[in-house]
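All protein chains but one are shown at their positions in the complex.
And then chain A:
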Amino acid sequence: MIVRQLMKTDFNKVHQSTTIAEAIALLEAARVRHLIVTDEKENMVGIVSDRDLRDASPSTLNNKESAYSMEKPLSSVMTHDVITAHPDDLVEEIATLMTQQRIGCVPVQLHDEIIGVVRDKDILRMLVKLMGADQPTSRIEVQVPNVSGMLAEVSAIIQNFEINVQSVFMYPAKRNDKKMLVFRLQTMDPRKVIDEVRDHGYEIHWPIGPEMNRYE
């Protein structure tokens, strides 16, 4: 999946001369956490987050100074050196970047124009979709040896049924020589699939019987 498929195209822009007080009001009214800061020509010159603004807001100790600081322009607190994405970037690349740099919003730039933003919540929404959790499904977990071809083999077993696989993911099991496959199947009755997978010698990690229900 690429950034273009996920970015939000309506986002909030403000001019760099906007005061901190005005910007705080804007964030609250629009219920967003980031503003793209522009110059007269609508070119991006920075980005500002609710956190930057909160940090710039005065403590109650010195009222005179606080009133003064709230009237400062945004350009005094914004991040100038903005990390941007390209619409054709891979989503996992941007997600990695956001985690490493601890940022919650990345503007998407094409040529010289900002055409959208990717926020941490867009990434989360995609994760929900990827995991198939937004569609009615049953979940089964299969532990397989950590050798190549296992996903294909288990998938082939499932393919014998008229059941749509909504999502598949794989994660390392506790044991190094094992891997866990997770399938979200679009069925209310996965029993036949489970029996068949088990009959092929794979270990079903869920569902299990009540007496087996322990977290190791």
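The working rule: contacts are C-beta pairs under 8 Å (C-beta built on N, C-alpha and C of every residue); 3 or more make two chains touch, one makes a residue touch a chain; residues count from 1.
Throughout what follows, contacts and distances are computed from a predicted model.
One chain of the complex is hidden; its UniProt record names it "Acetoin utilization protein AcuC", one of "Branched-chain amino acid ABC transporter permease", "Nitrogenase iron-molybdenum cofactor biosynthesis protein NifE", "Electron transfer flavoprotein subunit alpha/FixB family protein" or "Acetoin utilization protein AcuC". Within the set A:38, A:109 or A:186, the residue that contacts the chain not displayed is A:186. In the full complex, chain A touches the hidden chain at residues 132-133, 135-140, 161-164, 184, 186-189, 191, 206-207, 209-211, 213-215.
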